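Missing here is one protein chain; the remaining ones are kept as they sit in the complex.
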């Protein structure tokens, strides 16, 4: 395993009118939560495993205490008459050069599988713990921007200001060389915590776009647990402030602006 | 895109008595502001796009919410009878080795385009918010030092003391192997903020050297906006000091020495 | 030495029913202490030296003030009728890619030597200075989990939660591609200090599994010295807290929760 290794689990993969959904770990794990959820609920079939020296030298431990070498995986499924390809994984590349190598591999596979449209899914950090269902977008194709605006995706000129970094951004860039249109959909999220509520909002949007229905009860459950954790954090923060204020006279942070958690 | 890729947009590029101007992101973005401004005002034509796994895995988002994979670009234009080549870009290399690879590519292209003289443009950090129109220089050629002194470029022995790091420095070094004379021109700037005022000073100098005239009203406008921001920072800093002084007895910082902003 | 270099010290190595023990530097140096101890006590023979540009550019200085270039080494010995291969070393790879390269080399050597079973040995950080003889496990093979439970190795679902990082984890993952079963055995340790006491516990377990007897008096001695150091740290910490409490009102740390030492 000195080189990136693509293991093909199924020879004959026939797809039509195909959409690729990319959900790798990132801000709030929003994209990963959505794609992992879809793989389970749509009963998707694993067709590729990708191992690489650009992933951390690490195994994950599962429920049975057995291990799995960190990798990325590609799944396929059919939903509402359309073929969906899903890219999921434990990690993104640890190096800049590895990002380009893996991204090129993924776009080559997408092209081979006849992918016509890519959605890379992620989170957009707001620095605020208050939730909103808003999803922000950017695309490598102006028509796609227009189409997505009809689904109430927010587009702002030059935003995100720092560009889109990592696989979600890079795949938008690399797919241009293959004339595949692609958009990044980012659920708004605090940026401090894993955010199943933002994932739920992103999944709802995606379901509309793809015309599919997906059971979201598990994400809802996780979102409720997370809300309790956030409520506790907010309370703890407020108590800390009340104790510090008489001594410190620092600028007060409200429960909407908890920048220093996490 | 596993390797650095040079996309040539125009086959037949005929240039004479050519000067290369390099303006990549760096201290105060002074060099980038100057070259981006010249590309627009001189209506330069893009002739090369350079993509590389040594750039961050990132897309930039433009006004229409469409994206562009980070790259470097080479433009050409004619001004006052002379050919000018301009190297601009979103980022410099993220790795040491990438700097050498990209630098070698740029010098090879410069040689092929018949470049006789290179100016790499940058900023020199002073740590002070007071503006000066001073431009500091260093060159790979002693004659060029003499010539530039006539344009009131400042040259100091062994300065900058830490050498010149990044593309602005490296291209001076690499061009020696091709016998192309090159100088680095650094506008003095605080080092904390994007500095259109320093860019204006550098552009004025460059216009004299190249014998060209360039409309600088946009840079002036941006400089005025920036001045307001700086004025606010200075005021905020002074207020903070007045509040802290009775308690802390720290060494006082004046509005001329705001080392800890940014 | 531009490439990883494997120096074979013995041509004809005949082994049977072989177990590989891996003890490289890591958390509490638990794994390294065990394997270095076994190499000495079982009088193991060095059969491979591995040098690599992925190790730090460094020599170690020994008792005679002579030096040794940092490397990894493979030893063999026979104990209780079984062949044991031991992988020891001064350092792990400094880069992600190097980890994969070296790991692949080690698994290739293991396969060639007829290794049937691998134990990678390490420490699991608890954040607590109180000692326990507990050893935690994870494996690439479900049968091995069942077998090791009989030796009172602790297995917890999805634990360690962050996976197992470094050679101890990676070798579990890479050996799957060669169908070699492997387990990681982690002695519980504070995570702040070199821990010969945890090494002793891990060695006792390993002796039972391998059916061998090993003199542990030296490890015991080192453990006693370490206990004195820990006792002093705890005392110093308590005194510091007593001095700070009236002023600070910080949350109190007990002698069982010394998270900020080290």
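Before moving on, here are some points about what is shown:
Think of it as A, B and C in the order they're written, each chain with its own count starting at 1.
One rule holds for everything that comes next: a residue touches a chain if its C-beta (ideal position, glycine included) is under 8 Å from a C-beta of that chain, and two chains touch if they have at least 3 such contacts.
It should be emphasised that the depicted structure is a prediction, and the values quoted were computed from it without experimental measurement.
Although it is not drawn, the missing chain touches B, C when the whole complex is taken into account. Listed residues C:6, C:42, C:70 or C:105: the one in touch with the omitted chain is C:70. Touching the chain that is not shown, out of B:57, B:103 or B:123: B:103 (per the contact rule at the top). When the full complex is taken into account, the listed residue touching the unshown chain is B:140, out of B:52, B:126, B:140 or B:190.
Which of C:17, C:58 or C:158 touches the hidden chain is settled by the complete complex: it is C:58. Although one chain is not shown, part of subunit B still touches it, namely residues 93, 96-97, 99-101, 103-104, 137-142, 145, 155-161, 163-167, 169-170, 172-174, 176-177, 184, 249.
Along subunit C, the points of touch with the absent chain fall at residues 1-2, 53-70, 90, 94-95.
We adopt the following convention: only the chains that are shown with their structure count from here on.
At the centre of the protein atoms shown, by the Cα-centroid criterion, sits A. In this structure subunit A contacts its sequence twin subunit B using mostly different residue numbers, the overlap staying below half. Spacing of subunit A relative to subunit B, judged by their CA centroids, is 36 angstrom.
Between subunit B and subunit C the centroid-to-centroid distance comes to 51 Å (mean Cα coordinates, whole Å).
The set of subunit A residues touching two or more other chains is empty.
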